[in-house]
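Just below is one structure, and these are the notes that go with it.
With one protein chain withheld, the remaining protein chains of the complex are depicted in position.
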Amino acid sequence: MNMDQPLLKATKIDKIFPGVVALDKVDFTLKAGEVHALLGENGAGKSTLIKCLTGAYHRDGGDILLNGETISPRDTLDAQGLGIGTVYQEVNLLGNLTVAENMMIGRQPKKWGMVQTKQMNRQTKEILNQYGLDIDVAQLLSTYSVAIQQIIAIARAVDLSGKVLILDEPTASLDAKEVQMLFGVIRKLKQKNIGIIFISHFLDQVFEISDTITVLRNGRLIESVTTVDISSIDLVTMMLGYELGEETKLKEHDGVERETLVEFCNFGHKQLIEPFYLAIGKGEVVGFAGLLGSGRTETAETLFGVTPHDSGSATFKNENINLSSPRAAIANGFGFCPEDRKTDGIIADLSVRENIILALQAQRGWANPLPKSEQDEICKKYIKALDIRPTDAEKPIRLLSGGNQQKVILARWLATNPEFLILDEPTRGIDVGAHAEIIRLIENLCEDGMSLLVISSELDELVAYSHRIIVVRDHEHIAELVGSEITTNNIVEAIAADLNVDNGQYELKGVIS
Amino acid sequence: MMKSRYLPLIATCLIFVLAYALCYWQFPNMLSTRVVGNLLTDNAFLGIAAVGMTFVILSGGIDLSIGSVIAFTGVFIAVVLKETSLHPLVVFGLVLVITAIFGGIMGAIIHYLEMPPFVVTLAGMFLARGIAFVISTDSVPVKHEFYTFLQDSFYRLPGGGRITVIGAAMLVVFFVGIIIAHRTRFGTNVFALGGGIPTSKLMGVPVAKTTIGIYAISGFLAGLAGITFSLYTSAGYSLAAVGVELDAIAAVVIGGALLTGGSGFIAGTLIGVLIMGLIQTYIIFDGTLSSWWTKIVIGILLFAFILMQKGLLLAASAQKK
Partner (left out) sequence: MNSLKRYAPQLTTLAIVLLLNYLVFPDFFKIEIANGKLYGTLIDVLNRGAPVALLCVGMTLVIATKGIDLSVGAVMAICGAVAASTVDSGGGVFMALSLALLAGLICGVWNGLLVSVLNIQPIIATLILMVAGRGIAQLITEGAILTFNDEGLIFVGSGSIFSIPMPILIWIAVGIIVTFIVRRTALGMLIESIGINQRASTFSGVNARVLLILVYMVSGLCAALAGTIAAADIRGADANNAGLWLELDAILAVVVGGTSLLGGRFTLIGSLIGAMIIQSINTGILLSGFPPEFNLIIKAAIIVIILVIQSPALQSKYIEYRDRREAEKPPADKENAS
């Protein structure tokens, strides 16, 4: 066998979902003994590519070669049999079984039909010892920390597959020490010539552990580079997808002294976001920039009472307000368009009309219904203003396209006449036309005096409409850009700042739970 | 933390011991082999059915058809013995095959049509009871020398107590149940399903086979409970054993199993059944208390155990954060 032959080679992988091209002729090559990081924002196609490799999805085009042989895994179990094992972020093991049972399920040693527990425990212990783990394997898995569960999951995947190991966001809920423990395991596996695909949104970790980096964006391969050859700024640029040097509309610091509408002091949540100070003026748009998992959505959810803050306080027009639940936030004139439309936004089986009036109706209470004529009027107004299609308000919202669903959710909040509106990735996953409309809408709303907090990974957009930009990293607000400082370059530099990429020995300084 | 897995079981045992001590304190006669023997005999059919229910609940399901299957079994045996000259053992074998297949079919429907076990077994409950009605609406007495033989066989304990055939059968079923649940691959798979079906699937657990197996076991044991009931009452009656499924569920929960699945002990169910039997025995001994207190006390115990499980889950997740 040729030593240079790649372990896993995927060429021109296509995957099409109704209305969306999730992967567009993506190439991917993994060598044995290599840690290959796969990067990209939400919707870039990372998980779709992984699912095509592990058989969870069936690719619509392209080839996958493992050790030079074409494979087409039917499902994840089949892929595992072929040698491709996967470990997911939420550990996909069973917390209610013992460690040993998790490791050996389906292949427990038995004698006369009875599981030989002692032998099973001994075997498990031997396997885990190779990973430097000396634990009581007869205990329930759930009694151990996520980090240890993660290593057990890796040990299991390697034991069952043994060629390729895919780690999907394995460090998302680990602290710095645990990350190092995990990296130790990864380095050991490298020596065993296992090819590792590492997905993470922590760039410092990627620089520390990976040999090669592949960046995807909008379902397309942007570039595959060796880690030592790339700077963090270039990497962030590739991920966020604006062209360096492209002239962006610079907003002059408008100099307007805005009266403060809401003010958050020392506001934070133990696990989600470090306490921060934030004041937003009337008619001001504050943009939030940061990579996935940086704490941007967490900030929004804490502000809106989805995960109530556990430190600090908030004032609205100089009066203390209660933000302990979405209801309380709404009562204070807040609105929130969540990032995940499907699980947090739309009520799939209800009509467009009902989805639009939901928040307003909830605010009025069940006993005080909006008259039908008023409902129709509101719907007509927003369907026209936001150009929602189809225009039939009685259609279930699930039948609408993503962009139109997004507009309906926007309409839901506009109908409540909020003074402060939080938009989390308002333009994600919607087509270009709707994109522009939503940006125009944001500008109009702010001209009308509404205060907005907009989270987006589209930097061009943020630069275009924000009066001020907060950069978030590692669950902390790390920088604030005002006026002429607001450029995509500055944002990228702030995100990538302090990432020491020259020797790959970056000190972990993240504040993760 | 480490012991929290066993906490519900320990609580169950503690409650049983305390309750028994209380009974003994008030009625010293209750601590006799006679009472213990009767406790086993009187609750034999419930215990056997509850073992099946434990498997179902451990896997995260529920089986509402148990009481109806017991009634069907009783009627079937009584009528077949009356109408034909088949030996009871042959009839027993036949009815066990029927009930196991009945359960297996329910399991298959639950798995392949992805329907909630609650509704599928509800249909099964109506169906089994309906068939029992169709076979006979009357209480059909069983008269067979083999029955008399079985009913008269017992092991005499010192102190005059008796371990009857059905009492012993229950203990054997519990023993076998413990082995299957805690010492076989199938048992681990049952727990795995209770931990989460999608994850189990990802880990390669044969979900279809296990689901069908679980409900087949439950059907089989409901059939065996029906045989036991028929020996206990010497009759088959289509209106018998109404609501036994509720008692079985209560016994399982009081036995320390998590009603949402994935955690529990077959042995706990035995204690659960005995606790329920003890309440009844106490009420009989007392003489002034009325039988409805049984239901109320069981309801309170249920509530307490559900709360305890909830609390344990909360404590566990709080500790991890």
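Think of it as A and B in the order they're written, each chain with its own count starting at 1.
Simple rule for what comes next: contacts are C-beta pairs under 8 Å (C-beta built on N, C-alpha and C of every residue); 3 or more make two chains touch, one makes a residue touch a chain.
Everything numeric in this text was worked out from a predicted model, so none of it was measured.
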{"item": "Residue among B:122, B:207 or B:312 that touches the chain left out of view", "value": "B:122"}
{"item": "Among B:176, B:208 or B:296, residue touching the chain not depicted", "value": "B:296"}
{"item": "Among A:354, A:425, A:461 or A:474, the residue in touch with the chain that has been omitted", "value": "A:354"}
{"item": "Where the unshown chain meets chain A, residue by residue", "value": "19, 304, 306, 325-327, 330-331, 336, 338, 343-350, 354, 358-359, 361-370, 412"}
{"item": "Residues of chain B in contact with the chain not shown", "value": "62, 112-116, 118-120, 122-127, 129-131, 133-134, 137, 238, 242, 246, 249-250, 259-260, 290-300, 302-303, 306-307, 310"}
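Here is the rule we go by: only the chains that are shown with their structure count from here on.
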{"item": "Between chain A and chain B, centroid-to-centroid distance (C-alpha), Å", "value": "47"}
{"item": "Of chain A, residues touching chain B in the complex", "value": "76-77, 80, 92-97, 101-102, 105-106, 108, 110, 113-115, 117, 139-140, 142-143, 145-146, 271"}
{"item": "Chain B residues within the chain A interface of the complex", "value": "1-2, 5, 179, 183-185, 187-189, 191-192, 194-196, 199-200, 202-206, 262-263, 316, 320-321"}
